[in-house]
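Sharing a structure with you now.
One protein chain is absent from this view; the other protein chains keep their places.
Each chain carries a letter (A and B) given by its place in the written order, and its residues are counted from 1.
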Amino acid sequence: MFGPFYESVLIGAGINILLALGLYFTLATGQFSVGHGGFMAIGAYTASVLTVNFGVALIPAVLAGAIAGFATGIVIGLPVLRFSHLYLAMATLGFGEMVRSGLSTTDYVGGVAGMHGMTGTTLSLVMSCILLAVVFFWLHARSRWGLACDAVRQDEAAAAAMGINVRMVKVMAFGLGAGITGAGGALYAHHFFFIEPATFGFAMSISIILFVIFGGIQSFWGAILGAVVLSLLPQLFSFLEGWYTFVYGLIFVVLMIWRPQGIIDRRALVWLDGLARRR
Amino acid sequence: MLVGSTYALVALGFTLVLGTLDLLNFAHGETIMVSAYAGLLMTMIGFLPFPAILLLTMLVGASLGGIVYVISFRWVDKTVWTAPALSTVGVGLLLQTAATRIWGTDQQPVPDPLSAIRMQLGPLTISASAVLIILTTLVLMAGLHLVLKRTRLGGAIRAVAESFTTAALLGIPVERTIALTIVVSGLLAGAAGVLTSLVYHTVTPFIGLNLLLKGMTGMVLGGLGNVYGAMIGGLFVGILETLTVSYGSSSYQDIVVFATLILVLMFRPAGLLGTQIRERA
Partner (left out) sequence: MLATQGLTKAFGGLVAVNDLDIVVESGVIHAIIGPNGSGKTTFFNLLSGMTAPNAGRIEFCGRRIEGELPHRRARLGIRRTFQNIRLFDDLSVLENVLLGQHTCAHAGLMSLVGRWTGEEKRLRGAALSLLDRLGIAEVADRRARDLAYGPRRLVEIARAMASAPKLLLLDEPTAGMNPRETEEVARVVSEIRAGGVTVLLIEHHMDLVAALAERITVLNFGVKIAEGSPAEVLHTAAVVDAYLGKAEAP
C-alpha cells in the first residue's frame, strides 16, 4: 500500500505506540518506571531467540516476548510496589541497566555484538496488536477495573478503604504494561533485523517516557499521540541528526515547566467530546 | 576503597536532595561528569594547584546545581509530582549532549598531579594521589557533617527534610533552603567529578548514568535519606565492585552492583542503617 520507506516509518511509529501504551498502564496507577527499556529488551531477545535459534513462527514468538515481559514485571513489581513510588523509580532504573549489562555479557545472545536475522514484522501485524491494545484500554477505561486503577492513582489509602487490593492492582498494571512493552520489543527486533543490548538502555527508557508524558499522562490516547508525534517528527527534522538527544532533553525541561500533564489532559479530553472518558 | 570513597561522595550529594525534597535528581550524574571535564580543563591550563582546581570545580558543580534548582524545581509546577524529577532527566540529557558535542565521545586522559610520589605503608605501596583522594573525601564528608549538625543552614536543611510546613511555620526560609540544598549537593558533585576522574584516569561524557546508579545503590544500602548511611553505603559499593573484579571478572561488576540495588529495594528498602525518608502512602 505504502512505499517501503513510509511503511517502515509507520511500523516504527506503531511499535512506539505499543511501547508507550505499555508504560502508560503503569502510569495509570500512579507508578513511574524509568527502566521500561529493560522489558522491551526482554521481549525482543526472547522472541528473537525463539525465531532465530528455534524456528518458531513470529506471532507465537511475539506472544512469548509479551509473556516474558509480563512475568518479569510481576516478579519485580510484587516486592517493590509495596512501597512508595520512589522505590519503583530507582528499582526500574537499576533494572533497565542491569538487563542491558546482563545481555552484554551473555554470549548466547551475542553479548555486546547483539543478535541478527530477525524478520517478519508487517504493518498489519503491528496494527493488529495496536488495535487489540486500544480495545483493551478503551474497555478498561470504562470498567470497574479502570475505576479502581484511577482510585489507586489518586489516593491509595482511600482506595484500600473501599476494599480495593491496592497492591494487586498496581502489580497487575505494572506486569501487563511490561508485557505490552515486551510485545513491542519483539516486534521491534523483527523489524530492524538487528538488536544489541545498547539499543534498550536508559536512552530508550526515557524515549518511551517522553512519548507518554508529551502526549498526556491522563489518558491512553495521550500515549498514542505522543508516540505518533515524536516518531514522525524526526522524519521532518532529519537535518537535526545528532542533536536528537539534545532536543529530547529540551522537550523534557520545557514540557515540565509549561505543561507537565502533557498535551492531552482532562480538559482537552472533555473538549474532544469525551470519546475516551468513562460515562 | 578509592572507588568506594568517590561513590560515597556521589551517594551523599544524591541523598541530600532526595532526603530533603523527595526529589530524584537524575542530573546528578551529568553534573559530576561536566565538573570532571571542567576540572580537566583547569588542570590542562597548567598553573593552578590542586586545591584550587578542586574548589573551582566544586563551584562549577554548585552552579550546575543552582541551574537544576531553577529549571527543575523553581519553575516547575510541583502538583504533578513527577515533574521535577523528569525535568532533571532533561537537564541531564542536555548536559550529556553538550559534553559529547564539545569533547567528543572518546576517553580523555586525566593527568595525575602527584603520580610520581609513592609511599610505603607496611606491605602496601600507595600513591600520593590515592591518599589525596581519600583525604579529600573524608574532609568533605566531615565538612558536610559539621554543616548539617552545627550551622544554621544545616539545621534548616534537616528541618525542611522533616516537613516543609513545619519548617515554614518555624520561620525557616524554605525556598531558599531548598535552593541551597541543591547547590550544596552540586558542590559535592563537583568534588566527586574531580576525584572520579583521578581514580579512573579518564573521562568520557557517558560516566554520568553509571555513577548515578552506583551512588543510588550506595544510598539505598545505607538507607534512603540517611546521610551517614549514604557514606557507608558508597564505600560498600566500592568494595563490592573490587571484590567482583578480583573474584569474578570485570565485566560483571556493573551487574553485581545493579542487582544489589534491585535486591535491596525489593527486600530491604530501609537499607542497612534504616531510612529517614518520609514514606508516601
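Quick note on the criterion: contacts are C-beta pairs under 8 Å (C-beta built on N, C-alpha and C of every residue); 3 or more make two chains touch, one makes a residue touch a chain.
None of these values were measured; they are calculated from a predicted model.
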Which displayed chains the hidden chain touches across the whole complex: A
Full-complex contact with the absent chain, from A:Ala113, A:Leu139, A:Ala198 or A:Val254: A:Leu139
Among A:Ala57, A:Val112, A:Leu132 or A:Ala158, the residue in touch with the chain that has been omitted: A:Ala158
Chain A residues touching the omitted chain (full complex): 136, 139-140, 142-145, 147-148, 150-151, 154-155, 157-166, 266, 278
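Throughout what follows, only the chains that are shown with their structure count from here on.
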Distance between chain centroids, defined by C-alpha means - chain A, chain B (Å): 30
Chain A partner contacts - residues on chain B that touch it in the complex: 18, 22, 24, 71-72, 75-77, 80-87, 89-94, 96-98, 101, 209, 213, 216-217, 220, 224, 251-252, 254-255, 258-259, 261-262, 265-267, 269, 277, 279-281
Parts of chain A lying in touch with chain B, wherever the complex brings them together: 32, 34, 76, 79-80, 83-87, 89-91, 93-95, 97-98, 101-102, 104-105, 155-157, 202, 206, 209, 213, 243, 245-246, 248-253, 255-257, 260-261
